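Partial complex: the chains shown occupy the same locations as in the complete assembly.
So that you can tell them apart, the chains are marked A and B in the order they are listed, and the count of residues begins at 1 in each.
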Amino acid sequence: MGIRTKLRRNRTQKKGMPPGSLVYIGEEKTEEVTVSAIEFDDQDINEYNNISLDKLKSVIDSYKITWVNVNGVHNVQIVDEISKMIGLHPLTTEDILNTEHRPKIDFFEDHLLAIVKMLDLSATDTELDIEQVSFIMMEKTVITFQEKHGDLFDPVRLQLQESKGRIRKAGSDFLFYSLLDVIFDQYLIIMDEMDDRIADLEGMIMKEPDNHSLQDINEYKNTILQLKKTVWPVREVVNKLINRKVPYIKEDISFYLQDIHDHIVQANDMVETSRGQLYGLLDVYYSSLSMKMNEIMKVLTIVSTIFIPLTFIAGIYGMNFAYMPELDWPWSYPAVWIVMIIITAIMLVYFKRKNWF
Amino acid sequence: MGIRTKLRRNRTQKKGMPPGSLVYIGEEKTEEVTVSAIEFDDQDINEYNNISLDKLKSVIDSYKITWVNVNGVHNVQIVDEISKMIGLHPLTTEDILNTEHRPKIDFFEDHLLAIVKMLDLSATDTELDIEQVSFIMMEKTVITFQEKHGDLFDPVRLQLQESKGRIRKAGSDFLFYSLLDVIFDQYLIIMDEMDDRIADLEGMIMKEPDNHSLQDINEYKNTILQLKKTVWPVREVVNKLINRKVPYIKEDISFYLQDIHDHIVQANDMVETSRGQLYGLLDVYYSSLSMKMNEIMKVLTIVSTIFIPLTFIAGIYGMNFAYMPELDWPWSYPAVWIVMIIITAIMLVYFKRKNWF
């Protein structure tokens, strides 16, 4: 049940704690939380894997653009320490720890918090893998909190290393945009994949509908619903990004943001289209069930309608009345056969005319 | 019938009374109405259970932050006296007494009235227990009117006693926020629970649909509808709280209120998701009914289609014609059996091909 997978974890535990109490809400995980950082300007680039928190502080404080990536947020302490290092409000930290948060953006005096979802579609089933990514963006630093180690950001890492595009020359805002861009491009790719799979499902239902088909349709509907819930609020996030004037975002990336906005709108359109197709599939499914029923009934009706009258005729001449003159005529038996064949022929013509076979 | 439980009580009685007439509208109750108060500042905390109204007045008038909790509002007189003590408008008192009021918030010069619903889900059925809580919030006092004695506020009581978080240091506005917070956190927990139950129901319908299943689906739909009606207007309440500037709410809890707002939006999303799943369940149910019909028809058709022609053949040779040469041939009888077996085999292959069994 895709929809339920990520719910209900530690929420009950949190109930009754004072607001701002830091509790991780999400799937229980045990893998180690790792922190890496990349520090760059248009000349140099330094990468630090598994950086210590002390070192991290000095990297953030340097004059270069820094991208800090936290893999895993289930270690409350690490997240809390980083939050304090950069001066976040406890409720902001709480939002980062709650991996079931709705996509949103909050603007503060010297930083912003953006929460979006990274999507992946399992290769074998309709399960949608939804991972939350929280961004803290400041004048010279972007911090990304991921739920687990992933490779979606690798292209950006590569661009930084190879100094491709304007990314090394631009500020933290362009880095932020580039990271959002890879996440949202992924949405369109997943919608394409969903589209393919729904078409496959349609083919299967056309051929042979079973109760499992309906289950599949419902699972796809759930996946589409999740996609909608993930993609829809992102529009607002991007809108706010475009319209809000904050000192740490320079004017000239708004054109890039507009581009992201176009993609999100397109992803939304695709979600709606897929939803429409799934409802069409339901019709196909029900119609197939009905068709099958009609076919079954036709077989029964044809066989019954032909043989029941014939059996009646046979029954007539099986009666034991003393005075049944036909019984003694020599041509009665073949005559009965001929009558039966004629009746059968008439029936077959009738059914043929009705297009029953 | 969940939806009807709380309706219709004393409304007819009230019809025709002058506006502002105080009548309790809600389930009839006989348990005693109790009033308790907690008075605190960052140094001291005093609790008064079953406080008398005279004493209550002096506690409210003290310079400390006071939280008065009224368990039960069916005693019109007590509610009326407290209302007069703090100077409420008769219509406000009327709203407090009407336990079927829509969630709302009204701002007055020196206090506000907030009406929200406390939810609980019965462990054994889909019945939703909806209890109204009215808040009067003033400069130094929060008064909560509950329908009956409950323990949802216990965590706040505990935080006050143990001086956890900023609650003892902050004003009545933070207390108010903390109380709202426990109520709205409960919404998400209940939505999680509903989600679980719907998944269980889906499993049951898949296995064996009966007319009771549909009744269950409809009851869940009613519960979801009630949830929607309870959760949806709360958004507006919180929005107004955030945007309205009143002297007795300090600026710096608006960030906390925004947090509540996010949770309410999420709860709304979950309600919509559950609703979608219930409609999916309806499809599963109808499809199961259809499937079952098809299966019944298949059994009938297979048996009829095989035996009706065979019976016809038997009928033929049961006829009593004087001249039926086959009757006297020695191999006729085994030949008829062989013909019948061949016919049956052909039928079975045909049905097998059609995937009928």
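By our rule, contacts are C-beta pairs under 8 Å (C-beta built on N, C-alpha and C of every residue); 3 or more make two chains touch, one makes a residue touch a chain.
Treat the numbers as computed from the prediction; the structure is a model and nothing was measured.
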item: Identical protein chains in the complete assembly, only 2 of which are shown; value: 5
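What we mean here is this: only the chains that are shown with their structure count from here on.
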item: Centre-to-centre distance between subunit B and subunit A (centres being mean Cα positions), rounded to whole Å; value: 27
item: Touching residues (chain side subunit A, partner subunit B) in the complex; value: 1, 3-4, 7-8, 11-12, 14-21, 89, 91, 94-95, 100-102, 104, 106, 208, 211, 214-215, 217-218, 221-222, 225, 229, 282, 285-286, 289-290, 292-293, 296-297, 299-300, 303-304, 307-308, 310-311, 314-315, 317-320, 324, 326-330, 332-333, 336
item: Touching residues (chain side subunit B, partner subunit A) in the complex; value: 154-156, 158-159, 164-167, 177-178, 181-182, 185-186, 188-189, 192, 195-196, 199, 206, 255-256, 258-259, 262, 265-266, 269, 273, 276-277, 280, 283-284, 286-288, 290-291, 293-294, 297-298, 300-301, 304-305, 308-309, 311-312, 315-316, 318-324, 355-356
